[in-house]
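Next up is a structure, given as structure tokens.
A single protein chain has been omitted; all remaining protein chains appear in their positions.
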Amino acid sequence: MENQKRVKDFADQYGPEHVVVIIGAAEGEAAGLAAETVTAGDPTFAGPLTGVSLGLCVYHICEDAVKNEVDDDVYDEQVSMMEMVLDVDEIVREMDAIRSQYCKY
Amino acid sequence: MNSVLKGSSFVLVHSPDMLVHSGTTQTTERIVNPSSEYLSKLPKYLRSFDDVVAYLPNQVYIGSKTPDDLAAAGSTWYDKPLKGANRFGPFGEIMPQDEFYMLMQACDAFDLVRLEKAFSDDVKVRFEKHPLVDEHLLAMVSDGIDIGDIMKVVNEEHAEGIYHDDKLVGYVKKAHDIDINLSAHVIFENLASKASCTLALMHLIKVTGISKNSVEYVIDCSEEACGDMNQRGGGNMAKAAAEIAGLSGASGADIRAFCAAPAHAVIHAAALVASGTYDNVVVAAGGSTAKLGMNGKDHVKKELPVMEDVMGGFAVLISKNDGKSPEILSAFTGKHSVGSGSSPQAVITALVTDPLDKMGLKIADIDKYSPEMQNPDLTKPAGAGDVPLANYKMIAALGVKRGELDRTDINAFTEKHGMIGWAPTQGHIPSGIPYLGFARNEMMSGNIERSMIIGKGSLFLGRMTNLFDGVSFIVQKNGGARPASDAVSEDTIKRLIAQSMRELAASMGVE
Partner (left out) sequence: MGKFDGKKVVIIGDRDGIPGPAIEECMKTTGADVVFSSTECFV
């Protein structure tokens, strides 16, 4: 909830087109939920983003679109082991679905 | 000499009304969204005491069933109630909420808790028959009072109501007029923790057969803070619980380190015993009312019972080496240091492979890993995944990176060296410790050689540091009384010798 407030404040401060949200969720569903919150609004109706459609650009750190931008050695050290642990395909599917529906930038 | 794992107890407390009234997911919802659909639907999704006793993961927690039984019963258990399940098991019990309220009242040393007369009279009949309730404890139970008096204190003095079957049956009063650290809410939370810790201590005495006077030191590793406004986490839940449990020869102190605290506490206790400071140290923890129903919204949304309806507790006795019980290897612990880094591979390296490297062992030389043993029945529907499985995959993935395992071996590794989680999501409760009961049994009967217990903690939740935390320790079949530095197995020594011979040969080759 505190995170939702921060995201909203940053979107106001910098302009939503300049803000990118990167998430690290362990599961496709949780990734989708976080992505939906910062694009379409809080689907659980609990936080400050309830009914607020920011439409922010959002990625999971394991998606190629992000991975390709990160220094290879740093990615290898920080994230690569988790690619063997997480269901990356499912996460990418969820993220794609949310982005194509709600992302404005 | 290494200390040994002499025995452990595990208790659960059915807490449906505490879930509704004290769980933070629910208390927050009542503030933010008082007329929410969730709050109105919630009561329909609460489980009865019989449901909770018949729930397989709970039966594993108290030792009546094993982790293997859990694995054999499919991947969900809320839909497979056990027939003829008993509230008592070899490691402890599942206590019903009403009896627990009486225990909470007995644990109150400041006349802050009172129960309603009819309720109290009714519960006392069963409480008196509890096999571990003795005269000393019964003497601390106060007489019940009139419901009118209870309502008055709740309505006019900001007391927390004690509810059972959705009815007001008592109160917990605030202990100070303006100090929020002694508010009725905090006192309720702390007394619930103290009482469940006490229950675990009582069972530990029974499970291990140790005389109460022989326990010299108790370390409480729960997640609550007791103290007033001048020392908010001043503490000593350990000594408070030890007093009620009748451990008159014990002193104690609290260790706090989020969910990793129990593993930290065992390492401390093992060192206290190995050093000769004390012969018998107990590590114990009570449960958390705040975490009850933490993921309730997801459970209700998915039409599942709200399964985070039990508080957990445990107690572990660590004693001087008896030449039989499993040893705790004080010289080979793992720790996540300030400079370790927070990436999952850095964390697993610090906790798992650093101590193994020190011992000259490989990842597969640990028969069973017990990281955070959260029950996936609770976490999967909440989008938190299967936490133990993720930990096993991380250990295996690190093995792949180190060339000890093939990528195709990951699943086989997790099955062989892992277990399915059975612990309630009570923060510190799942953190490795719930396997200790089984680990001792398996090592005493020669089925396994060694196990690694891994505690992890999210320090960033306290907003003092962004650091992650964790520690690990190895429990190993007793090799007969030997000096601590000698506590590695024979094949390890052979491997170490072979390794140094190879290195010597290699260095000679270079010359």
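The letters A and B name the chains in turn, as written, and every chain counts its residues from 1.
Following the convention adopted for this analysis, contacts are C-beta pairs under 8 Å (C-beta built on N, C-alpha and C of every residue); 3 or more make two chains touch, one makes a residue touch a chain.
Every value quoted in this text rests on a predicted model; they were computed, and no experiment measured them.
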Listed residues B:Gln374, B:Thr414, B:Ser451 or B:Gln476, member touching the removed chain
B:Gln374
From B:Gln105, B:Ser193, B:Thr289 or B:Ser343, residue that would touch the chain that is not displayed
B:Ser343
For the full complex, which residue in B:Thr425, B:Ser451 or B:Ser472 touches the chain that was left out?
B:Thr425
For chain A, which residues reach the chain that was dropped from this view?
3, 6-7, 10, 14, 18-27, 30, 34, 38, 57, 61-62, 65-66, 69-71, 74-75, 77-79, 82, 86
Which chain B residues would touch the chain omitted from the figure, given the whole complex?
259, 295, 341-344, 372, 374, 379, 382-385, 387, 390, 425, 427, 430, 458, 460-461, 466, 468
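Rule of thumb we're sticking to: only the chains that are shown with their structure count from here on.
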Between chain A and chain B, the Cα-mean centres are separated in Å by 33
Touching chain B in the complex: which residues of chain A?
25-27, 29-30, 33, 44-46, 77-82, 84-85
Residue set of chain B touching chain A in the complex reads 29, 32-33, 36, 297, 343-346, 348, 383-385, 390, 393-394, 396-398, 400-401, 407, 410
